[in-house]
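Missing here: one protein chain of the complex. Every other protein chain is in place.
Right, chain A next:
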């Protein structure tokens, strides 16, 4: 294996391990030695890949945002109505929360709760642009096809993501009576009705 490829894989494995720990234990309680221990490598070696814990945290949000963005991209290029796309996006989000809970947990518990870590180098949309761009493309297509109502981006975005984030949070707190996937249809229906033209 080429050295470069090996390095890239190692880098990703650090991201994945850190993502797990951060999302479970929180940003402040997780240390670089914890992450190194999980990977059976030395803390010094982790620093070869990421010069600080803050930078690692920023790379993780880029990584998760890209992964989510790639899934939504697949929906964006489908030849289906905005209504169906909403249902697919909700499904992607909920299934990710179920199968890879650390991805969504990280967003809710680390990215949104430790803003000071993401100030320098992750301003505004810099680190989440992979995901936000796809949501923008979805809104833009749906408004120009006449299916969704033209309105301020953040009003629509907040409604959409706030709702999804809220459900995933309730699910994480184990207060939802039914498994989260059973809410996909009703929730997509509500979002569509709230946003439709």
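Convention: contacts are C-beta pairs under 8 Å (C-beta built on N, C-alpha and C of every residue); 3 or more make two chains touch, one makes a residue touch a chain; residues count from 1.
Here is the rule we go by: contacts and distances are computed from a predicted model.
Of the names listed as "Hydrogenase", "ABC-type sugar transport system permease subunit", "Exopolysaccharide Pel transporter PelG" or "5-oxoprolinase subunit PxpB", the one that matches the UniProt record for the absent chain is "Hydrogenase". When you scan A:137, A:161, A:176 or A:194 for touch with the missing chain, the hit is A:137.
The chain not displayed touches chain A at residues 123-126, 129-130, 132-133, 136-137, 139-140, 142-144, 148, 150-154, 156.
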